[in-house]
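One structure is given below, represented as structure tokens, and several questions about it will come after.
Complex shown without one protein chain; remaining protein chains in place.
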Amino acid sequence: MYVATKGGESAIEATHELIAEERRGDTTVPELGTDQVRNQLGRAVDRVMTEGSLYDPDLASLAIKQAQGDMVEAIFLLRAFRTTLPRFGAAEPLDTSKMIIRRRISAAFKDIPGGQILGPTYDYTHRLLDFDLVKEGANATSAPEATATEQTMPRVTDILGAEGLMQAENREEIEAEPFDLGRQPMSFPANRDQRLQNLFRGDEGFVLALGYATQRGYGRNHPFVGEIRMGFVEVEFTPPELGFTISIGEIEVTECQMINQFTGTKDIQPMFTRGYGLAFGQSERKTMAMALVDRALKASELGEDRDHPPQDEEFVLAHSDNVEAAGFVSHLKLPHYVDFQSELSLLRGLREDALSTQDKEAAE
Amino acid sequence: MNSRAFHSVDGTYNFAYLDEQTKRMIRRTLLKAIAVPGYQVPFGGREMPMAYGWGTGGIQITASIIGRDDTLKVIDQGADDTTNAVSIRRFFRRVAGVQTTEETSKATLIQTRHRIPEKQLTEKQILVYQVPQPEPLWKLEPREVETRKLHAYSEYGLMHVKLYEDISRHGEIITTYDYPVEVNARHIMSPSPIPKFDNPKMAMMPALQLFGAGREKRIYAIPPYTRVRSLDFDDHPFKPQRFDKPCALCGAEEVFLDEVILDDKGDHMFVCSDSDHCRERRAAGHTGSRASDAADMGFVPTEGLN
Partner (left out) sequence: MNALLEAQSVGHSYAGGQLGCEDVSFRLYPGEVLGVVGESGSGKSTLLGCLSGMIEPSQGSVRFDAGGQGLRDVFSLSEPERRLLMRTDWGIVRQNPRDGLRMNVSAGGNVGERLMAVGARNYTEIRGEALDWLTRVEIPSGRIDDLPRTFSGGMQQRVQIARILVSKPRLVFMDEPTGGLDVSVQARLLDLLRGLVRDLGVAAVVVTHDLAVVRLLSDRLMVMRQGRVVESGLTDQVLDDPQHPYSQLLVSSVLQA
């Protein structure tokens, strides 16, 4: 209201102080260090890096601390920082076949070259609260040396590909200059690079729900987990001034390749098609969901019916970004009294009209 | 508007926050937008340190065209002292160190949400609108692939179907804000959620009007002195809102008024939505019916708040 918004400036300052105080909380409790966040809340850091689309565990940890653990807020902080960074160019495609693997499983084959490696996973834990964790220092057990194997392992989908059973990726699309979601507006119809970038940084909850919907019949695509692999890959870059490729570091990623049935058409032979998911760090749930949705979005190019939301690229891609979504939902908090005043006058006018017609009718 | 200076006041970010490459990209987009009035030009909108929906489109335009010599005014709902207007003004003071003002006539650049100032703008001013949904056809057709065609081929019959439905059901067009306009006899455009009261001000305005939609990543423009027509039927012409009372504080007529609730017994009064306009009139000695109790109610002039 008119009166209440006076003095906005001092109110804004006061609220900044208030959240700083709340963030710190009870000062008799030691302050949380960003190194603690990074080391002990790794999955949170991974998610913030993925959806913030910036691989920097330190900054992601800072964002989580600053946002008091509010993940969408932390993602927003990281994104807003990311836009101010200069851009040198696009890296070479990650070669996940050369991944130094920590975990690797296939649900399609029992035995795969290189073997199945369970690695760190919550899959087979019983979800019982572990009250030992309440006590500090209780968890000093050392796991059996979980060394990453140096041996590279072929990707299951490549093995199928060699036999011609797996749909090959479109070479033209691979070689073209990649779309850059951070710099270019979305455009429809969207190419695969745009779709994958969008899903990569799409909200985990949203992508998960859409992926789940495909399993429940809203755009079924008969998925098998060809392979999930998690580990470290090298990032390579070719600086134009050098003209040759150099390694600029190593990042941890999770990759999921779904194998989906496709019965073929007149022009396309029956074969398996791919749903692809990738995320920074250890983000298995996100990559699996992403792979399901990626495959669902191929419906139109494969000549399949497009009857369900997960197959509708305008629906999926335009609503996946939680920074956009959270912003637009929260903007309803901003004053709308000019619009509301207009609606108010209109409503009063319409009611008056209705009443006077009633009166007239009553008089007749 | 130049931006020779490359450092913001606090030294951390570039002048006006955005890097020069991005500003150039946005200025190129603006040129295209001005060349095709009312056409929505897609642009590589950046994440800003404010939430989407809170003016990021307008802020990016302002950041791209503001220079050290500019004087910036920011309003939300017509007022300079609403929290988001204050917040955006602070942002530019911090990252660009520019002069800010609440006086419409002193501003060279005005960023607005939901209003056009009452005072006639001049050729020396630029008005930047914050736009939540740039597509005027979105309620009728949510698909961009289709709306793009509708604009490209001028297939605008659908827009009139909406107006037809209003009249047949309510006897009048009930769209009261974000009332669609036709620009330069070609493109149908959303004026942003300004009240339709403000629509006539857009036509033949001497100032350049720029529109930024951050989340939807679209920029569009109305060059100075361009025809802007609010859609209507020949026999149901466009009618802006009218208020039957003048402003209770400054006595202004023919202005857009806010309703202020005074107590829980339903006492209320109507005052100028444009707070600077009201202040200026009161300073010049105009009074309204309740001007005398204005001070008691906290309606002090707002100078010095910056």
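Note that the chains take the letters A and B in the order they are written out, and that residue 1 is the start of every chain.
Everything that follows uses one rule, which is that a residue touches a chain if its C-beta (ideal position, glycine included) is under 8 Å from a C-beta of that chain, and two chains touch if they have at least 3 such contacts.
Please read these numbers as outputs of a predicted model, since none were measured by experiment.
Novice: If the hidden chain were put back, which of B:Leu31, B:Ala152, B:Met204 or B:Ala283 would touch it?
Specialist: Candidates B:Leu31, B:Ala152, B:Met204 or B:Ala283; residue touching the omitted chain: B:Ala152.
Novice: For the chain left out of this view, which of B:Leu31, B:Val145 or B:Val161 touches it?
Specialist: For the chain that is not drawn, the touching residue is B:Val161.
Novice: Can you name the residues of subunit B that touch the chain not displayed here?
Specialist: The missing chain touches subunit B at positions 149, 152-153, 155, 157-158, 160-161, 164-165, 167-169, 233-236.
Novice: If the hidden chain were put back, which residues of subunit A would touch it?
Specialist: 265-267, 303
Going forward, only the chains that are shown with their structure count from here on.
Novice: Could you give the separation in Å between the centres of subunit A and subunit B, each centre being the mean of its C-alpha atoms?
Specialist: 34
Novice: Can you tell me which positions in subunit B touch subunit A when the two form their complex?
Specialist: Contact set of subunit B toward subunit A: 13-14, 17, 19, 22, 42-49, 51-54, 56, 76-79, 81-87, 90, 113-115, 132, 142-145, 170-171, 174, 176-178, 193-197, 215, 217-218, 241, 243, 256-261, 271, 273, 297-300, 302, 305-306.
Novice: Could you please specify the touching residues of subunit A with respect to subunit B in the complex?
Specialist: 1-3, 5-9, 11-12, 76, 79-80, 82-84, 86, 180, 182-189, 314, 323-324, 326-331, 334-339, 341-346, 350, 353
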